[in-house]
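Only a part of the assembly is drawn; its chains keep their places, and the rest are absent.
Labels run A, B and C following the written order; every chain starts at residue 1.
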Amino acid sequence: MSDPILKARGLNKRYGKVTAIDNCDFDLMPGEILAVIGDNGAGKSTLIKALSGAVQPDSGKIWLDGQEVAFASPNDARANGIETVYQTLAMSPALSITDNMFMGRELRKPGLMGKLFRTLDKKAMEDFAREKLAELGLMTIQNINQAVETLSGGQRQGVAVARAAAFGSRVIILDEPTAALGVKESRRVLELILDVRSRGIPIILISHNMPHVFEVADRIHIHRLGKRAAVIRPSDFSMSDAVAIMTGAMEPPASMAA
Amino acid sequence: MSNTDSFEEVVKTRREEKFAEFDTTEKGVLQKFHHALHTNTALVPLIVLLAAILVFGLILGEKFFSPFALTLILQQVQIVGVLAAAQSLIILTAGIDLSVGAVAVLCSVIMGQFTFRYGVPPFFAVLLGLAFGTAIGAVNGWLVSKVKLPPFIVTLGMWQIVLAANYLYSANETIRSQDIEAQAPFLQAMGTTVKLGGANLTFGVILMVILVLVLAYALRSTAWGRHVYAVGDDPESAKLAGVNVHKTLMSVYMLVGFICGLAAWVMIGRFGSVSPSATTGVIGNIQAITAVVIGGISLFGGRGSILGSFFGALIVGVFELGLRMAGADPQWTFLLIGVLIIAAVTVDQWIRKVTA
Amino acid sequence: ADVSACLITKTDTNPFFVKMREGAQAKAKELGIELNAYAGKVDGDNDTQVAAIETCIANGAKGILLTASDTSSIVPSVQKARDAGLLVIALDTPLNPIDAADMTFATDNFLAGELIGQWAKGALGDKAADAKIAMLDLDVSQPTVGVLRDQGFLKGFGIDLGDPNKWGDETDPRVVGHDVTQGNEEGGRKAMENLLAKDPSINVVYTINEPAAAGAYEALKSIGREGDALIVSVDGGCPGVANVEAGVIGATSQQYPLLMASKGIEAIAAWAKDGTKPQATDGKSFFDTGVALVTDKPVDGVKSISVADGKKLCWG
């Protein structure tokens, strides 16, 4: 077994009286799809925020490809090839779909205009955005220049997922990417995830949808009360077992306890 | 196994569950202090205030650390303190009121002129002044809530209108303190001094303190108060959640107008005279906003406590008197107050950070 | 009326300028001149005065009466107006240089200050040597009128001025301190309180104008010291003179804004009629509309008029 591409040990994060992650460990292997499941409020989002630089843990260590890292901001993590879809989506509500998709990596016009006047290539960005949305089956978007705040819940989520998939290079983290999506759009996202893995990029997928998790995941990290309760392979356990461990109805199997 | 088993069965039976609890490692005084800072946003400006008093006390000795000087600060901030209380309400709704100072001055002119020009008994003249303030507040509130104009614009316009009306109506004439004392002492009631040892308290100061306490109570412990916060936090959500946003905004703006009327009465008490050119008309708004922001209320609405504004007003008052007593000349005082405003909020920010 | 004129004052929140405008309007009506009045937004507002001059030129006015907020910055605009054929008369405040205007009808603000300084010194007698003086000025931006009166007072009191173009650089220990009042009761009270907190033994109070004096009096009264301190002021408005009578103010230097205004309007009428320009007072570079010290406690060697006379001449 190779070394984890992303690894964490003993992460803690407390907010005043509230403990969000409690001495938590984490491992993501190269090229795998790792699902993270757990009750609401178990600390999944906080965990991946700590991994992607959006939150600074109170204590604990993180390694990327064997190198210890401490991301001060999501930009730091992104510079290291980690792309994240946050549960809150991180969109600028008043800006357009295209603006949001290219935020921080806008395309400039070729030639003088782009070099000298730094003019944006709106056309190229719009075409690209359209194409990515079509890939996800978001065919109800009538106006690509619509402000994101006017999109439906699912459309908005689709835009965020399209952004991460288009730009991630080393690790892609998806926090409940299909929560607001319809049947067809969810399916497209699953296909996208498999496609990304086939390009060799590992993925962290947080989801409450057990059938989806068991369909695509290579391994499942079960989170409970702020820490990793177990890591299982979907081939070894049933969904019922996973849910039982996650909700505390069943003790994690000794060998699998993290 | 990518087929669905009946995994939902697992959760169909309810198990005995407790709410999650964790051991926390650090305990005791420090943690309690942290927690207090978090739940009570006014505590930080209070600490800054006490620190400022201490520092000036150390530098200036008992000249500053005397009941006389300390109550003098209360007297000097009473108008700004009352206006800051009003301003806090508006800012909590994510608004801003540039007209507070001008409305207060015009109300004081109305109280004075109704007594002296039309012979209205002073008691009723004061009531009319309060009513007038409330009416202006209602107009502001209506334009903000119904016509949906930005509060900044509404009150900027109103500021100019009220200030100009104030000069036009009063013909820029001051009613002299001596005349008021002789003919309508009730107008000066808020200036009545209560001596307690070396301390000088005026009715105006007492009114300010009571007003702040009452508003703090209303904001914290009544439904109205919760609605004020909700409207400022996210008006769209508040509306969807069933808050009558219009009613809440109207009540706030009208109450603010009324409080400006109170400020007018306090002003007459403090100056003795009724003067249409009082500086409050021009800079009372900025002074009040400054106190509110130093006190930790967010200009984006929905966050902060009115007690904080009160401490904010006092912080500025302490700096101003302290610097003057230390002998800084007016231009240097002006400059140093600028520095200290930034410093006070930096300290505030720093305390919040280390205790986060 | 086919002749139109402009009156541009520093502000129109100060009763002084309101009365000046009323005086000018009355005279204009009498002579059949159409008068437009303009004013700065705050004392020292040059910007609005420039815009006002430009408007007068665009409107084809025959002349401008101007109390300049910024005596030198306004000069290029005044020149533009004069180039366009308008008669420009400085009222109340001379321009810098004084001949930038066609004529100046003014009080001598330095003299106004000097008179109350001399009076205060005389009234204190021997005690003047260890007086404790509070200086209640106009604004931190030190508009010229404030500097002139302040420095005039100090000169009259016999204090070394340092740079006469600004206040605050005096080293005489008798000066407890300066503070600013914005020229109203509110500022007067607070400034007085501040200086009293610094030194409670203050016994002479210079004030920029009578509203500031009234505010200072309230501060003294609140600690029971209103009887021990001498307050002097400038303006001679009717409420101010009444305060001299009531003992609130010891003495005040009276100015005559109505006279300035009516003289100014007459000059523009004459200019419009046949192009004659007004003449300066003999021996001065401007037309002095005079200043008189109003007090009922005259002091030897300082010329003054009684409160009764002051009341007859007061404005507002």
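As a working rule, a residue touches a chain if its C-beta (ideal position, glycine included) is under 8 Å from a C-beta of that chain, and two chains touch if they have at least 3 such contacts.
Note that the coordinates shown come from a computational prediction; the quantities given were computed from them, not determined experimentally.
Although just one copy of each chain is shown, the whole complex contains the chain kinds in the amounts A x2, B x2, C x1.
Just so we're on the same page, only the chains that are shown with their structure count from here on.
Among the chains in view, B has its Cα centre nearest the centre of the complete protein Cα set.
Judged by contacting C-beta pairs, the busier of the interfaces A-B and B-C is B-C.
Averaging Cα atoms per chain gives one point for each, and the point farthest from that of chain A is the centre of C.
With each centre defined as the average position of its C-alpha atoms, the distance from chain A to chain C rounds to 72 Å.
Spacing of chain A relative to chain B, judged by their CA centroids, is 45 angstrom. If each chain is reduced to the centroid of its CA atoms, chain B and chain C end up 37 Å from each other.
Among the residues of chain C, none is in touch with two or more other chains.
Contact of a single residue of chain A with at least two other chains is seen at no position.
Across the complex, chain C is touched by residues 63, 69, 72, 75-76, 167, 171-174, 176-178, 193, 200, 267, 270-273, 275-280, 282, 320-321, 324-325, 327, 329-331, 334 of chain B. For chain B in complex with chain A, the residues that touch the partner chain are 1-11, 15, 17, 20, 22, 24, 34-35, 38.
Chain A contributes residues 14, 16-17, 19, 22, 41, 210-211, 214-215, 225-226, 234-235, 238-240, 242-244, 247-249 to its touches with chain B in the complex.
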